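Heads up, one of the protein chains got dropped from this complex, but the rest are sitting where they should.
Entry: chain A
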Amino acid sequence: MAVEQDMFDTVVMADERFHGEGYQEGYEEGSNLGIVEGRRYGTLHGAKIGSEIGCYRGFALAWKCLLHSSAVEKDSRKMKVVEALIALLQHFPYDDPTYERLHEDLDRIRGKFRQLCSLLNVQPDFKVTAGDSGLAF
């Protein structure tokens, strides 16, 4: 009787077991695929943001020095904007896509950069593809 009951259970439960076994294997495979696929997207997005932030940083730090060294250019207003931009950049966690104020801060940085450029009366060409940096996909 007990053996029959066991067999019956086996048949009834079989559906779940088959599904479950397939699921286990699929889950492992899917986890690997997810990492690979996610990385591919992430690398491109991260590189884009790194490139843009790096440009701003290099530009601002170099100009800060140029403004310092040149007596003619000692303009407190320009200096203030450069300092402000550098401060914004320093506090921006450019390598963290989960940063909650990423877009907000990025917009402020871009705005400050444009302000600096117009103050300096220069138009650098960074070939930055703006507005394309996402948290996720």
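By our rule, a residue touches a chain if its C-beta (ideal position, glycine included) is under 8 Å from a C-beta of that chain, and two chains touch if they have at least 3 such contacts; residues count from 1.
The definition used in the following text is that contacts and distances are computed from a predicted model.
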Which name from "Enoyl-[acyl-carrier-protein] reductase, mitochondrial", "Ribophorin II C-terminal domain-containing protein", "Protein YAE1 homolog" or "Dynactin subunit 6" does UniProt give the chain that's left off? "Protein YAE1 homolog"
Chain A residues that touch the omitted chain in the full complex: 7, 10-11, 14-15, 17-63, 65-66, 69, 94-98, 120-127, 136-137
